[in-house]
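I am attaching a structure below and will ask some questions about it afterwards.
With one protein chain withheld, the remaining protein chains of the complex are depicted in position.
Naming follows writing order (A and B), and every chain is counted from residue 1.
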Amino acid sequence: MCLSVPSQVVSIHDDASVTVDTMGVKRRVSSHLMSEPLAIGDYVLIHIGFVMNKIDHDDAQQSLALYQEIVASMNEHGE
Amino acid sequence: MLDANKTIQLSHGGGGKEMDQLIKSLFFKAFDNPILRAEEDAAKLQLSGPVAFTTDSFTVSPLFFAGGNIGKLAIAGTVNDLAMMGAQPEYLSCSFIIEEGFSIANLKIIVESMAEELQQSGARIVCGDTKVVPRGCADGLFINTTGIGRIIMPNISTKNLSADDVIIVSRDIGRHGAAILMAREGLELESDLTSDCASLWPMVEQLIAANIPIHAMRDATRGGLAAVLNEWAKASNVGINLIEKEIPIADEVKGLCELFGFEAHDLANEGTFVIALPREAADGAVEILQRYGHCEKACIIGNVVETHLGKVVLTTPWGSHRYLDLPQGELLPRIC
Partner (left out) sequence: MQLTDLYQGFRDPATIHSLATEIKKLASGLDTDVNIMEVCGGHTHTIMKYGLLQLLPENIKFIHGPGCPVCVMPKERIDHAIALANQPNVILVSLGDMIRVPGSTGSLANHRAKGCDIRPIYDPLDTLKIAEDNPNKTVIFFAIGFETSTPMTAALIEQAEQQGVNNLLFHINHVLVPPAIDAVMAEKNAKVNAFIGPAHVSVISGAKIYQAAVDQYSTPVVVSGFEPVDVMQSILSIVKQKSANEAKLEVQYTRSVTFDGNVHAQQLVNRYFELRDEFRWRGLGPIAKSALKLKDEFIQRDAEHHFKSVLPTEPIDDHKACQCGDILRGLASPKECKVFGRGCSPQTPLGSCMVSSEGACNAYYRYGEIPHA
């Protein structure tokens, strides 16, 4: 049931819905649960046809950078 | 003349003038060849040597999907069953069961697709049947095709895998199942994805001509890659190892799988096939396949072993292993 994967907003409609793209597959989903407006290019999580939240872009990038550091330090220590 | 604005009536299956008109102006015109033109009760064929014989009924819903329709599928499906046996597809029969009220314009599009698809392999429809059933007794259109062809490369069998073999796939997997899922009403998705529906004989012909020693060959239809490989593992009593990161999957298929919780290796293909063959012949086979337009992703995806007999094991990119089992239950009904 919890098949929420990150998607990107590609267009905004005027009936509280947006079109999102998930790896080339586009669907129209409801933005009813969002109090802040969405913008094209936002990364969001979708669950059963609704946008649940906006993904914190910067936070994700920081996480990915942290992982690269972990890998680098492991390699240095020959692990 | 058949009016494309009209619909099929019960009389079109009645055996009288209307049926004759339907058959002549639509079916015979599209599938024209001397045997058909002879209009006998049965087609007279000259066959010698071992022959492959197959049949398939097509009930796909919806009838039209990205990359094809039920007609193209009906031809490619039967042609491929023959090709996978190393047989040259030669003669097909074709039976239509049409629901009263079906659009003649749509029937024309479907029949023309079939004619076009036949040209890919050179096979010919030499006999057929037409029935019209009352509204509600069929879902638009059902097609059955039966095919015959001379076996050119014998000894291709699910029981022939051996321990030094590798597994090749001809292209990216899961497209047909994904395309059908998308086309189903109520899902409202947009994507550039198309079904892989295609006749495979031209590729197989090239492999045979190059004397590639094929042990087993199969198009990965219902049940996808997982079904074929599990069948082979059991029939040949071997184990199969698959390297997950080598398996080609298009981004759009991956996206659909993420969205709906499917695995690409469980989704049907209608123009993608797998081969089991000796390791030393594999690179040559891949090279031949890559020369074909939609086979540029052909590659080796695994190998045959003498451990975990009857099972298929997938190695993930993280180095962990898991069984790749047969898909359970009706993942997607009526995909072919």
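The rule is short, and it goes like this: contacts are C-beta pairs under 8 Å (C-beta built on N, C-alpha and C of every residue); 3 or more make two chains touch, one makes a residue touch a chain.
Just so we're clear, the structure is a prediction, and the values are computed from it rather than from any experiment.
*Asks:* Touching the left-out chain: which of A:I12, A:L38 or A:M52?
*Replies:* Within the whole complex, the residue contacting the unshown chain is A:M52.
*Asks:* Among B:S93, B:N241 or B:N269, choose the residue that contacts the chain missing from this document, as touch is defined above.
*Replies:* In the full complex, the listed residue that touches the missing chain is B:N241.
*Asks:* Provide the residue numbers of chain B that touch the chain removed from this figure.
*Replies:* So the residues of chain B touching the missing chain come out as 186-187, 241, 251, 258, 260-261, 307-308, 313, 315-323, 325, 328-329.
*Asks:* Which chain A residues touch the hidden chain?
*Replies:* 1-8, 21-23, 29-30, 32-35, 43, 45, 47-50, 52-53, 55-57, 59-61, 63-64, 67-68, 70-71, 74, 79
Please note the rule applied: only the chains that are shown with their structure count from here on.
*Asks:* If you average the CA atoms of chain A and of chain B, how many Å lie between those two points?
*Replies:* About 37 Å, centre to centre.
*Asks:* Under the stated contact criterion, what part of chain A meets chain B in this complex?
*Replies:* Those residues of chain A that touch chain B are 3, 5, 22-28.
*Asks:* Which residues of chain B touch chain A once you look at their complex with the stated criterion?
*Replies:* Listed in rising order, the residues are 182, 187-193, 251-252, 254-256, 258-261.
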